[in-house]
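Okay, so here's the structure we're looking at.
Missing here: one protein chain of the complex. Every other protein chain is in place.
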Amino acid sequence: MSEKLALLVPEIIVFLTTCIVMVVGLSPNLAVRRSCGLLSASGLFIAAILAINGPAGDGLLPGLTPYIKAVIALIGVLLVMLVAGTVDREEDARVSRGGVFNALRTNRAEFYSFILFSLTGAMLCASASDLIWLFLALELTSLPTYVLVTMSTRGTRSQEAGVKYFFLGALGAAVFLYGFALIYGGTGSTKFVDIASIIAQQGINQITLAGMILAIIGVSFKIAAVPMHFYTADVYQGAASPVTAFLAFVPKTAGFVSLILLLALVGWDHGTDKVSVGHTLPSQLRLLLWVMAALTMTIGNVLAVVQSSPKRVLAYSSIAHSGYMLVGLIAGPGDYGAGFAHNGIAAVLFYLAAYGLMNVGAFAALAGLERRGRDGRPVEIDSFDDLRGLCAGRPLLGWTLVVCSLSLLGLPPLLGFFSKLPLFTSGIASGEIVLVIVMGINSAIAAFYYLRFAAVAMLEDPSDGPKPLAAPFPARAMSGLVALVLVISLSFFGDALMKASRNAAVVEGSGVRAVPASPSPGHKAGDRHDAASPAAAPAQRVGA
Amino acid sequence: MELVLLILVPLAFAILIALRPAQEAKFHAVIGTLLAAGIGVNALGRFDWGTPATMQLSAAWDWLPTLGLRLSVGVDSVSLMLIALTLLLGPICVFCSFTAIQEKERTYYGWLLVLQAAMTGVFASRDIVLFYTCFEFTLVPMYVLISLFGSTNRKAAATKFFLYTFTGSVITLAGLVYIAWFNATQLDSIGIQSAGRWTFDIAALEAAAQAMPANVQGWLLLAMMCGFAIKIPLFPVHTWLPLAHTEAPTAGSVVLAGVLLKLGTYGMFRFVLPFLPAAVLEYAPIIATLSIIGILYGGLICWVQTDVKKLVAYSSVAHLGFCILGLAALNTVGITGSILYMINHGLSTGALFLLIGMVYERYHTRSMKELGGLACKMPVWATFMVFFTMASVGLPGLNGFISEFMCLMGAFQAGDKWGSLPGGTGGDLGFWYALIAGLGMIIAAMYLLYMVGRVVWGPLVLPAGHDDHGHDGGGSHGPLPTDLCAREIFVLLPLAVLCIALGLFPKPVIKALEPAVNNVVETINATGKRPDAASGVKAMNDLPGLPSSADVRHVSDADVSVASSSPTVQWGGALSGGDK
Amino acid sequence: MGTDLFMLAQAGFPEPMGGATLAHYLLISVLMFAIGLIGFLTRRNLIVMFLCTELMFQAAGIALIAFSRFHLEHSGQTFVIFVLTVAAAEAAMALALVVLLFRKRESLDADEWTEMKG
Partner (left out) sequence: MTIASDIMGSILHGALGAPGASGAALPAIEAGPWWVSLIPALPLLACILCGVSAAMRIKSKLPAWITVGCLGVSFALTAAMFQQLAGGRSVTIAWEWINVAWTDSGGHERSLIANFGFYVDSLTCLWMLFVTGLATLIALYASEYMSHDVGTGYCRFFAAFGLFVFSMACLVMGDNLILLYLGWEGVGLCSYLLIGYFYKKPSAVAAAKKAFIMNRIGDLGLALGIFLAFVQFGSVEYKVILEAAQPWLAAAQAGHFDEIPATVQLIPILLMIGAFGKSAQLPLYVWLPDAMEGPTPVSALIHAATMVTAGVYLIARTYPLFLVSEYALPIVAWVGALTALVAATIGMAQFDIKRIMAYSTVSQLGYMFAGLGVLTSTGAAFHVFTHAFFKASLFLSCGAVMHGFAGQLDLRKLSGVGFMKGWQFVAIAMLVGCLNLAGFPFTAGYFSKDMILAEAFVTPHMAPIGWILLLTAGLTAYYTFRVFFRVFVGPKYYEPGDEVHAHSDHGHGDHGHGEHGHDAHGHAGDHGHAAGEFHPHAPGWAINFVLLTLTVLSVGAAGLYFLGDHGGWVGKMVHASSANYPPIVDLAAHSGEAADAHAHADHGAHGSFLGMDPHKVMYYVSGIVGFVGIAIAFALHYVGRKTAATANADKLVPLLGPIPKLAQGKWFVDEVYDLLIVKPLHLISIVFAYIDKLLVDGLVNAFGWVPRGVGSGLRPLQSGNLHSYAVQMAGGVAVLLLIVFLASIAGL
């Protein structure tokens, strides 16, 4: 029990921070109220450090737990910086003009705590070792986001976004819940380790398979994969830019972690080693994922091409990125102890981190600008015209946008390329040449619209008429700067992150999986083992 | 270390330009490019010309070692020659832009320097991902240069350029990654102990790729050519080029014609030929046919152009056709000629673009309907124009001839009946290929003389608004005199001198290229025609990922032993390609 | 697939429960899920739609309990407790949202909210 608690220390820290923020956010003192953001960030940062140094999980992918927690917490820090000022701006202004502070009219406490709750949920996903846990973690991730979307701006669009997100999200949740129920029914256990060993021993039965399919489809709502993607553009557009950045990263990460954990239950059928176990990924699931991946990237990209709102473009592109990552998911972790380049799961994990950064950077540019609306209130910008000549006018935001959009496009030598490359390598290593080609062509289609971001910001002259103003929150630009620096520097010095993602993507068994159900003897049994030495893998296999 | 400096110095100066005021941009650009050129000269000096085929001036650092990448650079004579061309064109591009570029100078010169760094990187890299990185990164500066400083339709041209080449090269990347994967894991299947570790080192992958079965090589050839053929550009994927050239600013066109197109041919030389010998032997006739279609088709289209720049742009399609024909000849003469062609085309066509740019700066038109008989107004310009046209036509004594002649001769030598003759090398091309490609020589004379006849000779025609009394007519030339100014002559002279020098004294260059080329040719002949392909047999049945082999993923040992009893079937492709 | 399911279902519970087998419970569960889904797809009223999702949640709950009983294993039932909790939380949020929306548009018709599209 205490081991489990030790595993949860980062989440507990974030939770405690949440509690503090909830109280602090109600303080009549503006300065104290404003410290909410700083507090949240600090809490997340501490959580991240604890996660990095924390113990490995006890699920099927023990390394996944600290890695994902750290990534979520660190990018959470950036997201918190990005959301600074999203709520309570008018209330603060009113109070500073001499109005009386009314705790009922301030939203800051809820807002930050919802963010932290959601992040906690995503972190908990990574710790999940049980279907119930996974379900709860996913719901904890999602439920606050519905509120965040709705309250992120005062306009009706946010409410519209909220209602769409919530209702469709509930539908998705019902689907994967039913899937979970069937998995439980088919195997008789909710514990991942047990489920995996049962499937490894007895093969997958029809109920479990149906459950897996439903679970995958349900969870794919979180990652906005086709056909569960319809809400994406509207919700992303309706929410305030910082919240959109949040939506594009946190639920997606939670979704992918869940998918990885779910697929680990059945294993992947094609490590490069022909005699390894884990050939239990049924062809149906594989085909399902394959079609989903191909459709997701293609539909995301082609829809993004025809958009005129930057936020909608980024929304559809986020669909496409999910499609790319699904390729890694299909590729699977490769052989036990396979190198990073073979490991599709590692590629997905690395991609998630990279995508988080690029995503923060791109949205930072949007969030860093605003216009005066008709009633004099600041409104978000949402047109390419407002981004014109950004590099000349506001170099920091402009270059952040340019570099991050080119990185999202996958242009070397930026981080986006080096995160897409492992998807390529693992895809090819698992034999998915066609899918890799589809992915390549999709990268090219993506160039249509990402290039537009870069060109508008870098090459065009500012439009006539009133220019967008800088949002009065330096933290937003700061988060962009951090993203910018990391997007460039990680492509040269990101090896530690790669290594970490690779260690995180080692699928471990429960120690009872060495059952030669098929001609192929299993090899995933045994202790964790220094994955860096590939030569050890065959020996391990023989021993098993 | 020189090589790294060659990449870093322009980058550093680009940053400097970005940070300093716009007035200083020119100055920093000049210093930056000249400094790079100086380092380049030093590199030429330090290069051991006694062993030009070995990789020299190498340096390597780990770069995301988990993924197997290395920042690894090194050059042989071929790379070094092309780097030298890049470094030469660098200052020329800066100097030719002094008056043409009046605004956004920082953007212009900054990106120009970045472009130079990227191009140098392509030629210097010894790691496939580094190569690809530089290869792709050239797109951004070029995109900026075209879409900011081009003419009317520049945005569309830049976008098309970017998307077209990007699309193709993504597929190339897939092919290269496939080879890396093969090297990392699949060598076991053909009886070679594989390292099990991913590497993108060119030398390592070369060895692995050669060991692949012929049909796999065929697929990879297709994949690689997707990127390289577009970049070259080979018919029928050439249409981005005329558009990009027409819209690009002068320096952009010079770099585009001079170096960027060579990235494709260099890629073919460096990757396609030595990596995929069996496939190359099999598909050389197809590549050669496409190149010949390009020669004739591009040439004839030139003939009916009215835009001078478009004419020269289409002429690049035709010229690069010769270059590819030389490569497809797969013999020493052809490939050496092809590499010389890369350099020579850069010099002469680059110079033609410079000259067209100089006229454009004065008269703001490139239409042959509005320009004519400039010889009497601009005799110095006309002299250079005729000179470089002749270099482009392939007049003996100038550089273009040596390479064109050698490319054609290479194609001729590669006749299937002539393997046993003293001057023949055998292959699938031969008389008809050389004859039909040779028609391109005639067509080249037709369109280039047509251009010279219209623009240089004939009665004087100037666009409306320019009286023929020269620059006193309202200062429409801006700061420029009627004929070329000293700066412009200074820009053109080195190119002219090199055209003559390479035309009359090509031997040192040929001798420097020869060992590297011979290595490639011997590789192709030794491994591509290898009849004892038993080692490749297992791989045939054991290659995941090929469309045809999806069902053999779970191949058992029994399957392998059955397959290995019939080796000839698998190597049929290689034999039919090589045993002529 | 179907035969397998029925094999499993016909196996029945370890101890007969008034003649009802797992199949019956699952049938009910599936029907509830289907009704919920169809309701969600056909009804326009936001509250009804939400109730439909609740129906789907509870369908899963029934399946969980049935399986739990079938496997003689408690975690399914535990799961249901959590599902109920989450459903309650969702209900609270749904109602808050619905109230908010109703204030804006004076209507609970889901089709009112189509400002963003394309």
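Remarks
The first chain written gets the first letter, and so on, giving A, B and C; residue counts start at 1 in each chain.
We adopt the following convention: a residue touches a chain if its C-beta (ideal position, glycine included) is under 8 Å from a C-beta of that chain, and two chains touch if they have at least 3 such contacts.
Nothing here was measured: the structure is a model prediction, and the numbers come from that model.
Taking every chain of the complex into account, the absent chain touches A, B, C. Interface note for the absent chain: among B:301, B:356, B:385 or B:495, the touching residue is B:301.
Between the chain not shown and the residues A:28, A:227 or A:373, the one that touches is A:227. By the touch criterion stated above, the residues of chain A touching the omitted chain are 163-164, 167-168, 171, 175, 213, 217, 226-228, 230-231, 233-234, 283-284, 287-288, 291-292, 298-299, 301-306, 445, 448.
In the full complex, chain B makes contact with the omitted chain through residues 160, 163-164, 236-240, 243, 297, 300-301, 303-305, 331-333, 336, 372-373, 375-376, 386, 390, 395-397, 401-402, 405-406, 408-409, 412-413, 415, 417-426, 431, 434-435, 438-439, 441-442, 445-446, 449-450, 453, 456-461, 467-468, 504-507, 510-511, 514, 518, 521-522, 525. On the side of chain C, touch with the chain left out of the figure occurs at residues 37, 40-41, 44, 110-111, 113-118.
The definition used in the following text is that only the chains that are shown with their structure count from here on.
Rounded to a whole number, the gap between the C-alpha centres of chain A and chain B is 41 angstrom.
Our note on geometry: chain A versus chain C, Cα centroid distance of 27 Å, whole angstroms. The geometric centre of chain B is 63 Å away from that of chain C, both derived from CA atoms. Residues of chain A found to touch two or more other chains are absent.
Multi-chain contact residues, meaning those touching two or more other chains, do not occur anywhere in chain B.
Residues of chain C touching chain A in their complex: 1, 4-5, 8, 26, 29, 33, 36-37, 40, 46, 49-50, 53, 56-57, 59-61, 63-64, 66-68, 70-71, 73, 75-76, 78-79, 82-83, 86, 89-90, 93-94, 97, 100-101, 104, 110, 113-118. Across the interface of their complex, chain B is touched by residues 270, 272, 274, 339-342, 406, 411-413, 417-418, 421-422, 424-425, 428-434, 436-437, 440-441, 443-444, 447-448, 451, 454-455, 458-459, 491-492, 494-495, 498-499, 502, 519, 534-535 of chain A. Against chain A, in their complex, chain B makes its touches with residues 62-68, 129, 132-133, 136-137, 139-140, 143-144, 147-148, 155, 159, 162-163, 166-167, 170-171, 173-174, 177-178, 180-181, 184-185, 196-198, 544-547, 550, 553-556.
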